[in-house]
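Removed: one protein chain of the complex. Kept in place: all other protein chains.
Take a look at subunit A:
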Amino acid sequence: MLIFSVFKTLTDQQVTVELKNDLSITGVLKSVDQFLNIRLDNITVLDEARHPHMMAVKNCFIRGSVVRYVQLPAEHVDTQLLEDATRREAQNQIKR
């Protein structure tokens, strides 16, 4: 749930989602759910010439399982807090 929690704080921020089919979509993160499905608004695709079918698409829903990477805006991620959250998660893991 850690990554889900992080993504929740990134709504309305610009992110770049790299898909497993090498498509790279930049857009405003509108919502994310526990499967890490992602809804993007106002999207642009990297290398539009190679993906002309995406030119007219303005928003999209991405199934979480097809995502390879998500590039987060560094200024909207609290790295220290993220470290803490990771440690807490590891702590919880030991407890269980």
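The rule is short, and it goes like this: a contact is a pair of C-beta atoms (placed from the backbone, for glycine too) under 8 Å apart; a residue touches a chain by one contact, two chains touch by 3 or more; residues count from 1.
Note that contacts and distances are computed from a predicted model.
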Among "Protein MAEA-like protein", "Methionine aminopeptidase", "Putative rab GTPase Vps21/Ypt51" or "mRNA decay factor PAT1 domain-containing protein", UniProt's protein name for the complex chain that is not shown is "mRNA decay factor PAT1 domain-containing protein"
Contact with the hidden chain, among A:Lys20, A:Arg50, A:Arg68 or A:Arg88, goes to A:Arg88
The missing chain sits against subunit A at residues 1-3, 5-6, 8-9, 11-12, 33-36, 64, 78, 80-82, 84-85, 87-94
